[in-house]
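Input: one structure, supplied below.
Excluded from the complex is one protein chain; the other protein chains are retained at their positions.
Chain nomenclature is as follows: A and B, assigned in order of appearance, with residue numbering initiated at 1 for each chain independently.
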Amino acid sequence: MDLAFFGVQLLNGLQYGLLLFLIASGLTLIFGIMGIINLAHGAMYMIGAYLVWDLTLRLGNFWLAILIAIPIAVALGLVIERLFLDTLYKRDHLYQVLLTFGLILVINEAQRIIWGGDVHSVAIPAPFDASLQLTDNLQYSVYRLFVMGVCLALAGVIYWVIRHTRLGIIIRAGAVNRDMVEGLGINVRTLFTLIFSVGVALTAFAGMIAAPLTSITPGMGDSILITCFVVVVIGGIGSIKGAFWGAILIGMAETFGSVLIPSIASMVIYLIMAAVLLVKPRGLFA
Amino acid sequence: MLHRYPKRVAVIMLVLLAIVAIFPLWGPALFGDQSDFILEKLTLMVILALFAMSLDLLVGIVGLVSLGHALFFGLGAYTLALASPDFDAASLWWMLPLVMLVSAVAALVVGLLVIRTKGIFFIMTTLAFGQMLYYLISTAPFAGGTDGVFIMFRPDVTVGETALVDMSDPHTFFYFCLGMLVAGFLFLRWLTRSYFGQVLDGIHDNEHRMQALGYATNGYKLVAFVIAGVLAAIAGMLAAMQYGFANPAQLGWHTSGEVLMMLILGGMGTIFGPILGAFAYEILLYIYEHLTMHWPILMGLTIIAAVLVLPRGIAGLIIAPPWRRKVTSAEGEDAPDDQASVRPATQSKEG
């Protein structure tokens, strides 16, 4: 492997890791603040991708499609939160697992009814449908760089909100001790709805901007969900910082794993998780 | 009292067992040509009941929500498939101990890693380790990839040269599975009523307090994890014998989710509930599949409804029927011999 190839893989790993961060941050926020384990999180990633594929086809414009898809995803999140999760906050994780697993079945099948079981793809949108000439024999997709930029910007926003706003204080307090939030005189109901919508919006948005880079398939939500679980376990539940570094680590591991040791590539991230659990059973940043 | 139920539970379960056991007598009359197919379905339900029961030990008794239990189910199936000779039947005399040994070692290794994690962490790590084996098996060159491995001959049970039972006969195999289920049930019933079971109840209620009393709770949880894993592997082995193949789907996380659904339908923490749950789930599945090709929607809605309105499942309905529920009984158990007599170590003899 020469240096240039290595550089490209590094960028790919970084881009994948940043995308994972968007999804995992939603997952870890929803757990940290609301105490809910949401298995349907991956399904929302898939919905994001399908929405953008469908709307791009109808409208002929990727950016317009994203603009319309975001509110749809948020609305879906709101409906789910109000209809189902509302009853689950005080109950055992087991019921959350079961209910959200039921939701996966419903959402996955609804996807099949609406969009069918075929594999789709979205063209890389203008003006990013170009390649950057890095060296003489090496190009890199501008769209991938754009995705990286967007993810980093969003990570920056999340960081800023958590560090410098009142909401951030509540979120940090809630991740440590959830009962405290209620003691602070905050409308927990509204806070939960907000957090859940933001979490769903983040993962659905990740699905949207990832759509031009991956094939859009019915099962895409399940595999990304499990990868994000690994990210959250490594980083420590409820920790945004942990989600970030965990996501970068897993992004790199999967990318380089599939290049360097393809025979056990699919196992690499689990081996990393096992190693982390051995040393720090609560995750690296908990 | 815990793990003691009203008499009607025993009556209902025995009657159901009798009805299922004499299926070869009434099946053909009722279903005609379909009878063989129904017998196959029944065998599968019996096997899944054993699988669900093993998970109940973790989820219902100890309070450890595993979303990776299919790992052991699939492991049992693959152990059988890979250890069987290609063109001959294996002997159950060594196949069963082998399956138990392999799964016990696997459960010990996975258990050592996951048992230290709590709550949501446990859910995520069990799921992840389940997926790890899933990817290992579906990409490993020796395990037939996503197609799985076919099992040409069911293991036989011979003494010397004579076959004791003919496993390839559907009726024999059905009774064999039913026997395993009953044995598994009696074992778990004994276990939950033993001192060991009492400690598991204590951990479920308040693990921290158990530690403050001096119990090494992780050790107990690990033992329960291994027992549950071994029972699940036995169920997986039976399933592979029934299907005639081992397939990666058997150890995927959707299988883990399905068996959790059987628990909620049947009623967890009761050991007998999951048996009912496995039957209920398979019957519902059968009906839904006939109604629509989009049956997962119906199944998903069923589970959501169960979580919202019937969290104690069918067992809850039997133990405390809504029409005779007491006002403030915390568990809803109207234990028949509560105040009967003061005997120390009440759990030592009966049962």
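Quick note on the criterion: contacts are C-beta pairs under 8 Å (C-beta built on N, C-alpha and C of every residue); 3 or more make two chains touch, one makes a residue touch a chain.
The definition used in the following text is that contacts and distances are computed from a predicted model.
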* To do: Have a look at "1,2-phenylacetyl-CoA epoxidase subunit PaaC", "MnhB domain-containing protein", "Amino acid/amide ABC transporter ATP-binding protein 1 (HAAT family)" or "Glycine cleavage system H protein" and point out the UniProt protein name belonging to the hidden chain.
  => "Amino acid/amide ABC transporter ATP-binding protein 1 (HAAT family)"
* Asked: Which shown chains does the hidden chain touch?
  -> B
* Asked: Any idea which of B:Asp156, B:Asp201 or B:Glu282 touches the chain not displayed?
  -> B:Asp201
* Structure fact -> Touch with the missing chain holds, among B:Leu2, B:Ala21, B:Val165 or B:Ala249, for B:Leu2
* **Residues in subunit B touching the chain absent from view** => 1-2, 194-196, 198-199, 201-202, 204-206, 208-217, 220, 328-331, 338-340, 342-348
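Here is the rule we go by: only the chains that are shown with their structure count from here on.
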* Give every residue of subunit A touching subunit B within the complex, in rising order. => 31, 37, 84, 87-88, 91-95, 97-99, 101-106, 108-110, 112-113, 222, 226, 229-230, 232-233, 237, 263-264, 266-267, 270-271, 273-274, 277-278, 281-283
* Asked: For subunit B, which residues count as touching subunit A in their complex?
  -> 59, 65, 67, 113-114, 116-117, 119-121, 123-125, 127-129, 131-132, 135-136, 139, 253, 257, 260-261, 264, 268, 294, 296-297, 299-304, 306-308, 311
